[in-house]
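So the structure is just underneath, and the comments pick up after that.
For this view, one protein chain was removed and the others were kept in their places.
On to chain A.
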Amino acid sequence: MPINPELQGRVYPTTPSYLVGREKIREFSRAVFSTNALNFDVAAAQQAGYADVVAPPTFAIVLQELTLAQLLADEDAGIELSHVVHGDQRFTQTRPIVAGDELTATMTIASVKTLGGNAMITSESRIEDASGQHVVTSTSTLVVRGDS
């Protein structure tokens, strides 16, 4: 199934609000082998000027996954999960994510390129807090193998 070239520029609906939990941050931090006190210790985080424990930089992928699910569920896009490989990933942050944040993510398909039999899809998910301020933009390039 070919990738729909008209995907480029498409903006998907903003995701419902995601409340970042303190224990979720601790769980994620343990999973990425963090030893940083700001990820675990509320008092240490507050002493450093944060309202609560701080998420590691790659935590934003949890929010981006919610938007990528929209892309994979879009029948019009023509993407089959079993053919998808993660090519590259980038996080551009204004501030770290903190427990208690209520975040939304809005995905734009920045580019669709075909290279050989493969398609490369770059999706940019802009993550904002409840006041509409930018927190982080999470950008993924997915390589979709065309061997179907």
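Note that in this section a residue touches a chain if its C-beta (ideal position, glycine included) is under 8 Å from a C-beta of that chain, and two chains touch if they have at least 3 such contacts; residues count from 1.
The working rule: contacts and distances are computed from a predicted model.
This complex has a chain not shown, and the name its UniProt record holds, of "ABC transporter permease", "ATP-binding cassette subfamily B protein", "ATP synthase subunit a" or "Acyl dehydratase", is "Acyl dehydratase". Against the chain not shown here, chain A presents residues 24, 26-41, 44, 48, 54-58, 61-62, 65, 82, 85-93, 95-96.
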